[in-house]
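One structure is given here, and the rest of the page talks about it.
In this view, the complex is presented without one of its protein chains, the others remaining in place.
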Amino acid sequence: NPAVNHPVGFGHILKAKERNNAKIIVIDPRFTKSAAKADYFAQIRPGTDIPFVYGMLHIIFKNGWEDKKYIEDRVYGMDEIRAEAAKWTPQVVADVTGVSAETLMEITTVYAKNSPGTLLWAMGLTQHTIGTGNTRIAPILQMALGYMGKAGGGTNILRGHDNVQGATDMGCLSDTLPGYYGLVEGSWKYYARMWGVEYDYIKSQFKDASWMGKPGFTLARWWAGVLAGKPGEDAIENAGTNLKALVVMGCGITSTSQNLKIQQGLDNLELLVIADPFVNEAAILTNRKDNLFILPSATQFESSGTVSATNRSAQWRYKVVEPLYESKADQDIMFELAKRLGFYEEYTRSMMMRLKSDGHLEMTPDKKTFQWPEDATIEISRTLRTIGMMGWTPERIKKHTDNWHMFDEITGAGKGDMKGEYYGLPWPCWSVKHGGTPNLYNVDVPVSEGGMGFRNNFGLEKDGVSLLSGKGSAPIGSKVDGGYPEITKENIEKLIGRTLSAAEKDLCGANWKTCTSGKLVDLALEAGLTPYGNAKARAVVWNFPDRIPLHREPLYSPRPDLVEKYPTYADKANHFRVTTKYATIQKEKDYTKEFPIVMTTGRLVTMMGAGLENRASKYICALTPEMFCDIHPELAQKNGIKNGHMMWVHSPAGTKIKVKAKYSYTVLPGMVFLPFHFGGFMQGVDMTGNFPAGTKPYASGECANTVVSYGYDIITQIPASKAGLCRVEKA
Amino acid sequence: MRKYIYTLIALLGFATVAFGAADSQIWGEMRIQNILGYGQEESLKLGAWFTFLQSKYFAWVFLGVLIGVPTVFFLHYKIVGQKVFPHSHNKHYAFNLFHRTIHQVAAVSFMVIIPTGFIIVFGDFFGGGTLVRMAKNLHGIFTIPFAIVILPMALMWIKEAIFNLEDIKWFMILGGYLSKKKRIINATQFNAGQKMWYWVCILGGLVMILSGAMMFFMDFKIEMLHNLTGLSHIDMLRASAIIHNVMGFILVAVFFTHIYMAAVAIKGAIHSIITGYVEEEEVKFLHNAWYKKLKEKGKF
Partner (left out) sequence: MENARMKFYCDESRCIECDGCSIACAEAHELPAGIARRKVITIHEGIPGKEVSTSIACMHCTDAPCEQVCPVDCFYIREDGVVLHDKEKCIGCGYCLYACPFGAPQFPREGIFGSKGAMDKCTMCAGGPLATNSHHEFELYGQNRIAEGKVPVCAAMCSTKALLVGDAESVSNVIRARVAARGGKGFNSYGWDKAYKNQ
């Protein structure tokens, strides 16, 4: 719903419609503000996008609208998709998704016949038990039509906060190191080298070396780590101990599902530390009386550094004012913490170091202190090679930000002084001379100008089929016409077709990802090769529970009749250290008897995330002063609920919230929508008395996540907050 | 009494809170109806009417009333002159303290409301700002005492104010006011003219209070009223403004007459509002029917 969640970005969509006569198609369970501007709208049942896309593929394959050459050269495993798509006739799709066969046909036709089409999505696809499947089926559709790697095509996953992309790249995840380096010994050793510490030093921080390779808890289920062992709670695998302390830094506590569990988790910690510019509701919802510390964080205006946008481009954010009052910038809070815990020196050492031309680090002579954030940015650019951040020096990024008017509004291409570079140096930006990659996987331009094939990341062949891409599908100007593996010291000479001198060879690391001199990448670029190789994209992921995306009904499905045909996964033990239930919940009973209403959650244009910042603005609160529920008048009247009166929403987990009913035609009569930006109330109880004097927001209310029930994605563990069930009742 | 004051304060307080908030009847959700309703084919086009009348006519009509009515009476005074009845005869105690107080409160209110009303109407002449704002505030404030006494006043005089057949005759000769001659007029305690004033000041007064209150509170929600009138909120305000002005012309004109009659036309009649006594001679000539009744009861 970009009209609401990316209003400025939505301007581009409107312009496409205006100037190119682009057709806008919206697939959403609600008639959203984006839908209001669309040419086609399909009101889909939450959680049924996979059937919908298979329905499209069914029609596409049936009519031969797919891009056969593209599939042949650049895609692995499309046949399995084709076979699955054959099952999803428009009639079956209509039954499962609620979208009529005619609408499906109409949308598929217009989408397939107008090349290229671009696919935008965000949380509507991800927040499901099958979220990963959803985010796979979308690019598969793009590949079937040959829309991937084309200007104006591709997939545009509209990321959330201004720097979510950057945060992900930096590895704010429990299963990777920064830059998506895996949790394997090689990566750890690489990082030890780049941080200027011994590998053994890092190892000594862990219980034992085996834990270095195990993903940690996720944000979604940290509380399970606290509550494990109590009756009814899921088991954990955490070296025999529960979580005891929690530091909440820049996350609204109510923004993950099962808020009642969160409250219990907070209550059962031994220590709770919050670092936030506002009084985070973590401090309010808990009943704990001590060992609760609130540290005032500075805001983005009081600190500086890079932020990455959704298109992988960087901007420099300049500090506007020094941190006010006793607040401290986040990194300073971390530095203080590191000092108290005794690893400040190791933590900051590499910012005191420099890279020699041979790719080794040395202490920078005469350097007394590091400069924040420039030295950190340099550390990132020399370390995060996997995604090509080598060109992201502070100087270049600042220059782009200062000269943003020198770039084309549509293509991002620089003019004048900035010629040859794309705004914000969208990664991969292979070297300090590279101008960035505006469109991923585009083979119509040379690598030096942002071209690239698909990444070779999963071997060279699978089951006897080559995973490298076909002839003629390499970026323009490539020495190798067709597929090739990722660049290593081993294969470089063969690929570029010349022998290296001994001196050159010396500079090469084992492979391009760890070759810190940059020699391998330079050689690859010279020969027009993508450092990570040129492979096929996988439609089949053999190491996932679902080899290809499969429809599986939500745990709380409004269609018990479909559950048997499209059952969910088996329970998954040790899913980010927590046993996570799937089939057990889905099979427990037919929930629709007691909870006949479909419930989905999402965002309002006036608020952000858990909403603390916005609820501190009196002007915004004048527009959205209280928590509400969008409910169709028909459904409301059937339950005796008047517009503007209070109502209860009950969840299958036994929780409930009291909210104001707002009549709305944007939802169907069998469904309600809840925004999740409010907090401060818990199941009808006003907890806002816990705010220290003068810090209470202008608006407080029940949080939707109190009634978002169990359910997590099978791969990422993102809460399934988009497809739930509930019962509504007059309050 | 205290209860009422509190209620009033609470009411004003509510208005303050509701103002401009999401549930505002003007700027909230309802703003859509208010705007879309403007000038639509089937609507009364009150916005355009109000603009037209207010910009072209209201002030001129008020000026006409302000100058015209006194001029007519000045001429009457010059040509017909004052009627003088001896005040040495018997008096009848017609208005008790209660009557008088009520009447006096109304009188004082009007003495404020009307001049301030004019100041607002000719606000540009007075240069706007503090003076006119004060006038506006006084205009509103003095509505309160008037609103308090209007019902008692209506009740205490309603018996006398019912029209009867005699009143037609009275109207034929306009109560004899156009001739210098003292004729015996067969009226009850109130003659037709007075009855007319009664009705204008009571009904008109109520209309003025209600239309004024609508404009004062401006942003309020009375669903019944919306359903009854079928108007958008702002159209109700427009209607109030038009009615307040038009009714204002009538009220002012008739009020001026009332003052003239009481203070000038019949010399000394004004004492009755102060002391409560009416003169036998006056009653005999002008309210003969009443006179006869009083005589029977032996009041003179």
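Note that the chains are named A and B in the order they appear, and that numbering of residues resets to 1 at the start of each chain.
What we mean here is this: a contact is a pair of C-beta atoms (placed from the backbone, for glycine too) under 8 Å apart; a residue touches a chain by one contact, two chains touch by 3 or more.
As the structure is a computational prediction, the values presented were derived from the model and not from experiment.
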item: From B:Phe216, B:Phe249 or B:Tyr277, residue that would touch the chain that is not displayed; value: B:Phe216
item: Residue, one of A:Lys23, A:Lys37 or A:Lys189, that touches the chain absent here; value: A:Lys37
item: Of B:Leu75, B:Met111, B:Ile141 or B:Ile222, the residue in touch with the unshown chain; value: B:Ile141
item: Residues in subunit B touching the chain absent from view; value: 12-13, 15-16, 19-21, 24, 26-27, 31-32, 34-36, 38-39, 47, 50-51, 54-55, 59, 120-124, 126-129, 132-133, 136-137, 140-141, 215-216, 218, 234, 237-238, 241
item: For subunit A, residues in touch with the removed chain; value: 3-4, 7-8, 10-11, 14, 18-19, 21, 31, 33-37, 41, 605-606, 617-620, 622-623, 664-667
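Definition applied: only the chains that are shown with their structure count from here on.
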item: Rounded Å distance between subunit A and subunit B, as computed from the means of their C-alpha atoms; value: 72
